[in-house]
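Sending over a structure as structure tokens; questions will come in a sec.
Just one protein chain is left out here, and the rest sit where they should.
The letters A and B name the chains in turn, as written, and every chain counts its residues from 1.
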Amino acid sequence: MSIKLEHVNYIYSPETAYEIHALRDVNLEIGQGEFIGLIGHTGSGKSTLVQHLNGLVKATDGHVYFHGEDIYAHGYDMKKLRSRVGLVFQYPEHQLFEVDVLSDVCFGPKNQGLSREEAEERAKEALQMVGLSEEFYKQSPFELSGGQKRRAAIAGVLAMEPEVLILDEPTAGLDPKGRDEILDQISALHREKKITIVLVSHSMEDVAKYVGRIVVMNQGEVMYDDTPREVFRHYKELEEVGLAAPQVTYMMHALKEKGFAVDEDATTIEEARDTILKSLRGRL
Amino acid sequence: MIQADSLVYEYTRYDEEGRETDVTRAVDQVSLDIKKGDFVAILGHNGSGKSTLAKHMNAILTPTGGTMWVDGKDTKEEENIWEVRQSAGMVFQNPDNQIIGTVVEEDVGFGPENMGVPTKEIWERVEESLKAVKMLKYRHHSPNKLSGGQKQRVAIAGVVAMHPQCIVLDEPTAMLDPNGRREVIRTVRALNHVEEITVILITHYMEEVIYADKVIVMDQGRIVMKGTPREIFSQVEKLKSYRLDVPQATLLAYELKKAGVKLPDGILTREELVEELCRLS
Partner (left out) sequence: MIRDITLGQYYPADSILHKLDPRVKLVTTISFLVALFLVNSWVGYVVATIFLVSVIRLSKVPFPFMVRGLKAIFLILMITVVFNLFLTPGDRVLVHFWKLQITDKGLRTAIFMAIRLVYLIVGSSVMTLTTTPNDLTDGMERLLGPLKKLHVPVHEVAMMMSIALRFIPILLEETDKIMKAQIARGADFESGNLLQKAKSLVPLLVPLFISAFRRANDLAMAMEARCYRGGEGRTKMKPLVYARRDYLAYGTVMIFLAVIIAVRIVL
């Protein structure tokens, strides 16, 4: 177990006319090596939730534990927590500021107190992980394309070598190919580097394709917390709160109604193809 | 309504001493003819030149080669510029950066004010445009408190109030969540159907393209594919080579076909796929 939230509540601007109860009694455990998808519509509290995981926002009440230690305890090293729980914000390219890509990626490791050489080594490694080769090191980050900027910014967090990587909609605004590239790289980080990943996403298709567990947020509460198959079984309830299941789920249910012997819990294209082929063979 | 003939647009970069370093051709020999009342989608990956092309339709950019006509008027001619902008309204990607007013209705009135429309008529236009995008009850709200989808609808209303014949939307949904995307697309389709406004939608979300009359695919500044959504989406491999995607139902149909299932080309929606599969057995 790496992160645990207990009865976390968060209220914006308490005791004013603008009071918003953003999180309500959230209990969550994030285990080492998991790949979690966090879904919910805008304003459901998911962005607030992820900012609790690295201590950027302090719960109005409740506890957050990292490796069993209470992060709100007196004298807890928040800076260290932030380097172990990396958070990539939405549109992370908006935080780039250095003269060249390599220096920008070095910013995190340098803040960790590493020497220039160590920081650069980490930065190069991180850039390689996101698929930016040596030719980009000395380029201005502002001259990169949208997708490259995004990757440079993600590298900026990766260079801190976090154990947990949280990404808030890392594919927003990218074209389909750019989206697939980023998601494949994140998936590789999970597989090869054993980094725990929390992926905040609006795309049910992406979540279904990559993650092992889904947490659904609605109005500040955890609505579902289960495997994709189980969560998308509740597609009707998801719709009621303004979400949806992957397209595939709907097709499977429609086929089932028409008498096909398909597995209606298939959520990805590959699963759907296999189960349809199987049922077709059964029919012929 | 909108015609282009061998349109070329080149960006020139300069180094610190002001010498030309390189010339990028963002739009390359594009010719097209968009008819009144059409719903045309322009697809293309980031950097394919689709936004640059769109900005020509509103005379924000003028071609460095070739010609662009909007409602018969050459956009290169200085004296046509305001008429062109009035007949082809434009909605941009970032909802925050295109709303000028601090109150919804004042923002919608901005365009008509600039055109010199009499006060009484501005009020009528504002009301009817907000009604058309179903945002009338938010007329006194501050735009800062609206959701992304609502802000884009306000931006659309701001263009509708100028009584354009055509609306060009440059990736209006790229920064929105799925609900916001649906709201915007529904609004745009309604404007096309009910008000018979010509719509040019630039996007890279494949699901938004299904309802278009015509689809144009761009790559490296050129038009590489043209046709109905069905014709375009039946070429899965080709689309993928242009860094694009196909709708989920199309993709599943394509996978099934590869595995030997006899399905027709160009399945677009999940209803169609289910129907075709039923017909098989």
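Odds and ends about this structure:
Convention: contacts are C-beta pairs under 8 Å (C-beta built on N, C-alpha and C of every residue); 3 or more make two chains touch, one makes a residue touch a chain.
Keep in mind that this is a model prediction, so the values were computed, not measured.
The chain omitted from view is touched by exactly one of A:Leu87, A:Leu144 or A:Leu174, namely A:Leu87.
Checked against the full complex, the one of B:Arg13, B:Lys145, B:Lys226 or B:Arg279 touching the unshown chain is B:Lys145.
Annotation: of B:Met1, B:Val159 or B:Ile197, B:Val159 touches the absent chain (contact as defined above). The missing chain, though absent from the display, is touched by one residue of A:Leu56, A:Ala188, A:Ala244 or A:Leu277; that residue is A:Leu56.
By the touch rule set out above, chain A reaches the unshown chain at residues 12-13, 18, 20, 51, 54, 56, 79, 82-83, 86-87, 89, 92, 94-97, 107-108, 111-112, 142, 156-157, 160.
Even with one chain removed from view, chain B keeps its contact list with that chain: residues 58, 60, 82, 85-86, 89-90, 92, 94, 96-103, 105-106, 109-119, 122-123, 126, 143-145, 158-159, 162.
We take it that only the chains that are shown with their structure count from here on.
Separating the centre of chain A from that of chain B, both taken as means of CA atoms, is a distance of 30 Å.
Residues 41-43, 145-147, 172-178, 202-203, 205, 242-244, 246-248, 250-251, 254-255, 258, 260, 269-270, 272-273, 276-277, 280, 283-284 of chain A touch chain B in their complex. Interface of chain B with chain A (complex): residues 45-47, 93, 147-148, 174-175, 177-180, 204, 206, 243-245, 247-249, 251-252, 255-256, 259, 261, 270-271, 273-274, 277-278, 280-281.
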